[in-house]
Structures are given as structure tokens and as C-alpha cells.
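Got a structure for you, written out below as C-alpha cells; questions coming shortly.
A single protein chain has been omitted from the complex, and every remaining protein chain is retained in its original position.
Our next item is chain A:
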Amino acid sequence: MITGELRNQIDKLWTEFWTGGITNPLTVIEQISFLMFARLLDITETRNEKKAERTKKPFKKLFDEKKQDRRWSHFKNMPAQEMLVHVRDKVFPEFKKIAEAGVPYGQYMKDAQLLIQKPNLLVSAVNMVDDLPLTEGDSKGDLYEYLLSKLTTAGINGQFRTPRHIIRKMVEITDPKIGEVVGDPACGTGGFLVGIMEHLLEKNTSTQGIIESDDGKKTFTGDMLKDADRKHIRNRMFHGFDFDGTMLRIAVMNLLLHGIDAPEIHYQDTMSNNFTERFPKMSEDFFDVILANPPFKGSLDFDDVHPDLLRKVKTKKTELLFVVLILKMMKIGGRSATIVPDGVLFGSSNAHLALREMLVDDNQLEAVISLPSGVFKPYAGVSTGILVFTKGGKTKDVFYYDVQADGFSLDDKRTKIDNDDLPDLINRWQKRNPKKDTDRTGKAFFVPADEIRKNKYDLSINRYKEIVYEEDEYDPPKEILARMKDLEMEIMADMDELEGMLG
């Protein structure tokens, strides 16, 4: 549980980074992540040492005898100037060796560079990281999420953080289960994967396993998970790809702190030719569930795009190619919820049409959920929707839902408000019935696939939603005319009177 005090501490550190000259929030998070990593290495080492002492069995040391001064516990109390030089020149280069030694998450840290240049800033950062409850099981993730919530500017390639409450609803709609394999082809900070993890814990926690904190927030311990389940979650379940090194590091740290200590997070442009070469298994017919918010405007190396994707939909638009890619990566029967800009739903180019035909005719398009255009503020005001689809089969009826409020104001501030359609969305989705949900003036309704085909595969909700019509009401023309005459007469009388007053 992340307390108010801890939050204040993080906020304070944030301002210190600013005044210390590091203003890019991504860099700040990355630097803090490196320090957390340094501390986690020390924690692991200490734990192993204690275990070795008890069992009298030797273990593979991360830090050999001569390099004990690289450990967190050693340098954390150094004087400021000395600490800066030591961490920069000794500790960070050490990460590379450790990475090669094969700590599961080590490979992402090998390029670590200390960008902090003010000794005092480093001391503050180290002190704060030292205070973080990194050894306590369930709160570490929340803490990191709080750090990530400070990412309020979009990246160069248009990456932005998907709001967590939207992620949770997408997870609930696709409902991933233990034993399945899940992935995100453009994972960013790993939000979707973390969302799935939280969902699994919630589903597998007994009433006794719920820890309630003072402010009423519940933590789910996942006490009903079996050892085999945990092993699957840790090693095989989660897959993410991205081609932004900073994002990857953050994603790994995020998953790690949420209890997934060996996630398959890879540096990979999933659109590219070499995806199939490097990950032949994962690039085709592999996943049970894919959740994604792929980049909409990201630049694309067109010549490097895998020809399999272009054969289906010839375009340079990443938002279209990603949907094709997701279909390719999933097994038959695999489920996806993917955020797309509204243009995908009604665009009239050949590529747009081809993609929609593919979704409706060769796969099962399950739902189109229209989101209000402020959902991604303050990053972007773009209007979007969530496509829910299953690979293979043929579409019969498509569930539509018109989300008009998501519990937050739709301006740049995004302050919490009472109006929230999302719980109703889940409720209507779970109880959906094509025979009963036919009222097109309501928020949720079904549209038969044939009707969509007739409308040139237009998927936009406005095409099918019906607006409650109120007839125009006016008095009969003659009555209005009479009133006009009366008014004219009044005005005439008024003018006469006025004339009289002026004498």
C-alpha cells in the first residue's frame, strides 16, 4: 500500500530531479529504476548469503569478494561527492557484468548510465530508494505505478500511457486465465501485462487473502494460486515487445515489482522482417490473449515491414498494420482487445476496407466500444474505440457500447467525477444477448454482421446508433401571425406614448 507519506516523498524527489537539471520524466523514472535495480541486487545477494549460511551450501555470487563495495548497503552511506564518483564509475559499469552473469532481468540494465550530476541529488535519490518498501510483497507495484503516473507527456513516436482504468476494463472483457499465454506487441511501460497480473491475483484470492488498508484500498495476495500456477506466471505467461530501450527497462522493472520476475520482454520492432526470424514461435499462432494500444502515428520503416502483413493490408498506417499483426500472432480462438483511433472504424481507403473485411468475414469481431475523445488527455485529444475480436470463425453479431463518461473529466485535468459508464459496460458485456439487446437508442446494442457488410463494413457507432427524436413543436402559423400583429400594435402605441412624453 502506498501511503500519503511515501507519495509526498516521491513528489519531493521529483522536484529535486527537476531542479537538478533532469526534466524528462522518462529519464527520471529510468534513473530511479536503475537505483532500485542496484538495491534489488543487494537484497537478492543478502538473501542468498543467509540461505547459504543456513544450508551450508555454496551459491553463485553476484558480487565477488573484491567487488563487495559495489553493493547498495556499502555505498548508500558514503559522503555525497564520493558516492557520485563511486556509483558512476564503479557501480553502473558493474551492471553489465552482472547482466552477462545471467540475472533474469539483468540484460535490460547493461546500458545503464548515471545521468545525475549533482552529488546532493544522488544522495536524495538513494535515500528515497532506500526507504521504499521493496521487500514487502504487494505494495511495490503500486509504488512504481505511482511513479509512472507522472508520465504526462507523449514520447516522440506518439507513445503514451494508457489510463489504468481503461486497461482494467479491457482485461475484464477478455478475461485471461492461468495457463494461457498473453502478450502486447507494443508494450510501452507494460501496463496491460500488469493489468492482467492484477486481474489474476484478484480472481485467485480467497476472502482471507484480501488485505484491507486503513484507507479502504484492497490488496489481493493471490493465496489460491498453486505453485505450478505461480511458476507459469513467473516464467511463461507474459510477453511484451517494444523498440524503445527506456520503455523496456521501465516495463521490466514494472513487471518485476508486480511479482513477475522473469517476463519475456524483448527489444523488438514487431512490425519488422526480423521478428519472425528472431522469435519464430511467438510471431505466429502463439498467443491466447493480446491486449494492445498500438502507436497511431508512429513513424514506420516501410521497407522493413514484414511482407506477410502488407500482403493482407497494403498501407503505411501503423494502426491498421498492428491489427493485422495481432491477428497473426494469436492462436485460432485467441482473443484480443485493441485500442484503435476512430479512423480505423470508418476510413474509406482500400486498406481500411480490407482490414475491416478481414475482421468481419474471416474472424469474429465481438465488440466495438466507442470511447469519448478525452480519454487520452493530456497526451492527445484523439477519438478512439476498443475493438474486441477472436481469431478465426465468422462474425455473427457485433456488440456496441457507447462510453460517454469514464469517471474522469474529459479535459486536460482529468479530475475524478461521478459519471462513469465503465461498470455498466462490463455488466452489459457479461449479460450480452443479441436477441435482447436491440434498442439502438440505448448505450449497448447488437448489430448483425450482414448490416455491417451492407454499410461498406463501416464500424462507427454513429452509423447504427439511433438518436431519440423529438418533434419540433410550433404554434400554428396563424396564431404566430396574430401575435406578431399584436406586437406591432403595441410597438406603435409605445411609440405614440413616447412621443407624448417628450412633449
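The definition used in the following text is that a residue touches a chain if its C-beta (ideal position, glycine included) is under 8 Å from a C-beta of that chain, and two chains touch if they have at least 3 such contacts; residues count from 1.
We take it that contacts and distances are computed from a predicted model.
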Options "ABC transporter substrate-binding protein", "Type-I restriction modification system methylase", "Ferrous iron transport protein B" or "Aspartate carbamoyltransferase": UniProt name of the undisplayed chain: "Type-I restriction modification system methylase"
Identified contact with the non-displayed chain, of A:G21, A:G179, A:P280 or A:G381: A:G381
Omitted-chain contact residue, chosen from A:S336, A:Q364, A:T395 or A:S460: A:S460
Hidden partner chain, residues of chain A it touches: 342-343, 346, 348, 373, 381-383, 460, 462-463, 465-467, 469-472, 474-477, 480-481, 483-484, 487-488, 490-491, 494-495, 497-498, 501-502
